[in-house]
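Okay, structure first, notes after.
A single protein chain has been omitted; all remaining protein chains appear in their positions.
Chain nomenclature is as follows: A, B and C, assigned in order of appearance, with residue numbering initiated at 1 for each chain independently.
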Amino acid sequence: MGLLEYQAKGLLASAGIAVPAGRVATTVTEAVAAAQQVGLPVAVKAQVPTGGRGKAGGIALARSVSEVEAAAQRILRLSIGGFPVQALLIERAWAGEISDATRQLEWYAAVTLDRHEQSLVALFSTAGGVDVEVVSRQTPWRMLRLPVAATGSWWPFQGRELVARAKIETCWTQPLNRLFAAMVNLAYREDALLVEINPLFPAPSGELWALDAKIERDEAAFFRHDQPPGAVTPPLDWTTLAREVSRLPEAQVAAVLENRARQAGLAYVRLTGDIGIIGNGAGLVMATVDAVQRLGGRPADFLDVGGGARRERVQDALQLVAADPQVRVILVNVLGGITRADEVAAGILAATGTLAERGRRLPLVVRLAGNRSEEGRALLSRSVTGAGGPIHVASSLTQAVQLAIETA
Amino acid sequence: MGLLEYQAKGLLASAGIAVPAGRVATTVTEAVAAAQQVGLPVAVKAQVPTGGRGKAGGIALARSVSEVEAAAQRILRLSIGGFPVQALLIERAWAGEISDATRQLEWYAAVTLDRHEQSLVALFSTAGGVDVEVVSRQTPWRMLRLPVAATGSWWPFQGRELVARAKIETCWTQPLNRLFAAMVNLAYREDALLVEINPLFPAPSGELWALDAKIERDEAAFFRHDQPPGAVTPPLDWTTLAREVSRLPEAQVAAVLENRARQAGLAYVRLTGDIGIIGNGAGLVMATVDAVQRLGGRPADFLDVGGGARRERVQDALQLVAADPQVRVILVNVLGGITRADEVAAGILAATGTLAERGRRLPLVVRLAGNRSEEGRALLSRSVTGAGGPIHVASSLTQAVQLAIETA
Amino acid sequence: MGVLVRRDSRILVQGITGREGRFHTARMLAYGSQVVAGVTPGKGGLTVEGVPVFETVSEARAQTHADVSVVFVPAPHAADAVAEAAAAGLSLVICITEGVPILDTVRVVAWCRQHGTRLIGPNCPGIIVPGQTLAGILPGEMFRPGPVAVLSRSGTLAYEVAAALGDEGLGQSTCIGVGGDPVIGTRFTDLLPLVAADPATEAIVLIGEIGGQDENEAAAMLPALGRPVFALLAGTAAPAGKRMGHAGAIISRPQETVSAKTAALRAAGATVCSSPEELAQAVAARLRVTS
Partner (left out) sequence: MGVLVRRDSRILVQGITGREGRFHTARMLAYGSQVVAGVTPGKGGLTVEGVPVFETVSEARAQTHADVSVVFVPAPHAADAVAEAAAAGLSLVICITEGVPILDTVRVVAWCRQHGTRLIGPNCPGIIVPGQTLAGILPGEMFRPGPVAVLSRSGTLAYEVAAALGDEGLGQSTCIGVGGDPVIGTRFTDLLPLVAADPATEAIVLIGEIGGQDENEAAAMLPALGRPVFALLAGTAAPAGKRMGHAGAIISRPQETVSAKTAALRAAGATVCSSPEELAQAVAARLRVTS
């Protein structure tokens, strides 16, 4: 889960990395006070858990109090990628934000998980800034990459290696070693799978400044860290969610549903069709999505309830998918292993009961196999005439997919 | 190099390990003030870089101010193992020091280098206290041993392992995990090759207290740590050293010379014969000592100047050996590799010059081979008639040893 | 016979007194697996499903000569449990637990390597050698002995494939779920040589997905195996940059898509199918020809 910029910068500062002076504000008044405290000119930056805020008008340079007021007022009314702006970071403006003169000095530094290396890797480039993705696609040799020891130790030679390959002055070896050692340490301390500084500004004084930062934590490790604000999960209430979603422009539905799913601990990706898909195991759910598409249907989502899901989780999953107005039928494909098919069936029945009460009657196609699938099917067959929409029980994946497509 | 008890305890405390309240005193007045500060009764403990201070009368229990005065006065006049007592640790007395009731609760914990494992190992025993060496010799299964990861990470299962094997209550798992994680961390932070807590007191409150502690640092890593007091090396002055040694009782000569050698960066062990032995490389010097003994001579010491020794180092080595009154001839056996025999020869000449000026004329047998040995031998042969005692140049180790034995 | 585990493998269950541990211990025993010991700290001395429970893995191992551990310990303590099993000298550790923090896995994978222990998982269903032993949570009733080795990144999709193979009358020599996390102890490339060396295996099925490059690396290895390889790749319809599943698959680079992996595997001689049924039919057709 991505931290907001000010949270990320707070962590960087705690690791000894230089960040610009800044303060958080949630109102125009606070923004003005903050600007006076850090000193004008300031950058007024929307704090939202999504990218692209620059293009969305979420960042402004303010040289005077009235400019701060105007910018804060405007930005606090924005909604970026489905997220209403609730907080601003008021930050002492950096040379590069005022003039383009230092733009050539935007470096890039990151520590991130690399599947292939099976460890963290350090990334470094002297071509940082907004175009770093273009750089790493078009001139991949400018994006340097060094594996980091599984134990999180950083060796001094690694800084020398970066300096030599980037062809920069050797006086940057020590600062880079300090920076990366701190970033690796921070990643381990905070269970972060991404610690990214972009731009990284190499000040003439020899300090490296983190001008913008992104930190993504491993959600699996939340148990040993303070929960970031907003990570505390209220129970999923269908009526509220469905109402919220129905009011959103289509472009924002995916972000809201995906965010809500993440809070509920469900792995969910919204697609653009009408067949809602729920299953257990990422591979199986992807295969189900693939099968729907291959046989001519249009998948509305990918939703993996994970291993060993209990009824409450299945119930949440169904309610979430049912809150998406584009969904016209839900296909549940569960292969019991560590997950018990009877628990899944119970969850389905609970959800359809609730949904029926609220007037959302969706047809369901359910395929249960494996561990306790007979018990599960028996439960469903006893309740087919229950409160929800019709429940079709299919015996194979192909049959289930065909049924769902016919129903949609 | 071993730290004094109060230094070791300071480091333990900095690592979050519980130690009794205590203060250092160097005079009787300070001792009384310290006792009043930590609270009576107190233990008055000699701070000397050697063991056996209990048997030497270096520890006393004091229940009143007058007892503190008496104990401090007496102990500050002691010399233990050749080391005059210059500091006392005044420490709040522990239950076990007042009565024997808690003696059964003296545990033992250490983190130390294990050659065989090629890493640190954790040692733990519930049979700690003064007899721990007897325990580990006679009932080795009571001394538990767990290897520590090369990276210094400590896993929680290791504490469970210790608890299960020691057959103590599982409530000690967390405290032991915290203790050992801190000790391992401390060992890495301080480059300590031994961090030993004995006795370790398991308080009924669930805390583990370090009642006595020993920390030995790797001298090779001094460059990255504050030097412990006394580690700053004054240049080796032969006259001063020889005078000091000549006044010591024989039992203390070894400790003083070995300590002085350590300060000078020389690896020296005093033996009990009359042939002083100097060479380069521990194996070669040991083999030289062995050869002297095998051929009927009596080695006075083992002194390894190490690899790549320059003339100053060789000069120090000769002066140190010559300061030992038991030495009647010095045998130098150098095989040039990274060490250059001509540097050694120059050092020998410098030393014999100095020694001759001070009236110490010792016969030398010198065997030089390998890198620059011809140049070295040439230097020596040009100076045989110089200021020092006679210098015999031998061509083989056996010849050199025989010559030394004849000369002694 | 059987890759990594065999009929006489002596299985230890870590976390045996938990809900999942207890349930699947019963299932493994019912399948005929030799579950000889359990470990739960603080519960030593108990018995679960007739299996003695110990305080530590080293004690369990000393008493029962267990050589394989199956880990059901909850995610916050799972890496520690795996590390314990490796330090105690078990040669194989299968970590079923889902949701292990990834940097815990990074550390414990390195630790296992140092100790010469093979780790399968985490977040995996384990291994089944049908008719011989089950070490994990695969539903035994969906598998039967036969000539097809199945290696899978996905648990449930492997069951689906096993069912489809069964419909064609084909059983499995071994089925190994390597786990769906971004960092896992053992990958396709580690297992392919072992599977190919198993005389009971006549065909190999790889069940892969988008994300990572394990399938592409596996492809490079196929020509030397001397066994027909069939692959099923999940995620054709997955959009780039979206994480499909909790810790799971995400397309970060062009070579991580189904189409790129399909091309790599086909170039290496594999038959890449688009559904479990199609795959089962392809395997059946091939094995009928060769037998």
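Quick note on the criterion: contacts are C-beta pairs under 8 Å (C-beta built on N, C-alpha and C of every residue); 3 or more make two chains touch, one makes a residue touch a chain.
Everything numeric in this text was worked out from a predicted model, so none of it was measured.
In terms of the touch definition stated at the top, the absent chain reaches A, B, C within the entire complex. When the omitted chain is restored, the residue from B:Ala21, B:Val130, B:Cys171 or B:Ile338 that touches it is B:Ile338.
Residue B:Gly306 is the one among B:Gly2, B:Gly306 or B:Pro390 that touches the chain missing from this view. The missing chain, though absent from the display, is touched by one residue of B:Lys55, B:Arg294, B:Arg358 or B:Arg382; that residue is B:Arg294. Across B:Ala15, B:Ala181, B:Val285 or B:Val365, the residue that sits in touch with the chain not pictured is B:Val285. Contact residues of chain B toward the unshown chain are 113, 115-116, 118-120, 149-151, 187-188, 191, 193, 218-221, 223-224, 267, 269, 271, 279-287, 289-294, 299, 302, 304, 306-308, 334-338, 369-371, 397-398. Listed here are the chain C residues that touch the chain not shown: 110, 113-114. Listed for chain A, the residues touching the missing chain in the whole complex are 147, 149-150, 153, 155-158, 160-161, 163-165, 170, 173.
Quick note on the criterion: only the chains that are shown with their structure count from here on.
Other chains, considered apart from chain B, form one piece (clusters defined by touching). When chain centres are defined as mean Cα coordinates, B lies farthest from chain C. Chain B and chain C have centres, each the mean of its CA atoms, that are 54 Å apart. In whole angstrom, the spacing between the mean C-alpha positions of chain A and chain C is 28. Centre-to-centre separation of chain A and chain B, using mean CA positions: 57 Å.
Along chain A, residues 151 each make contact with two or more other chains. Annotation for chain C: residues touching 2 or more other chains are 107.
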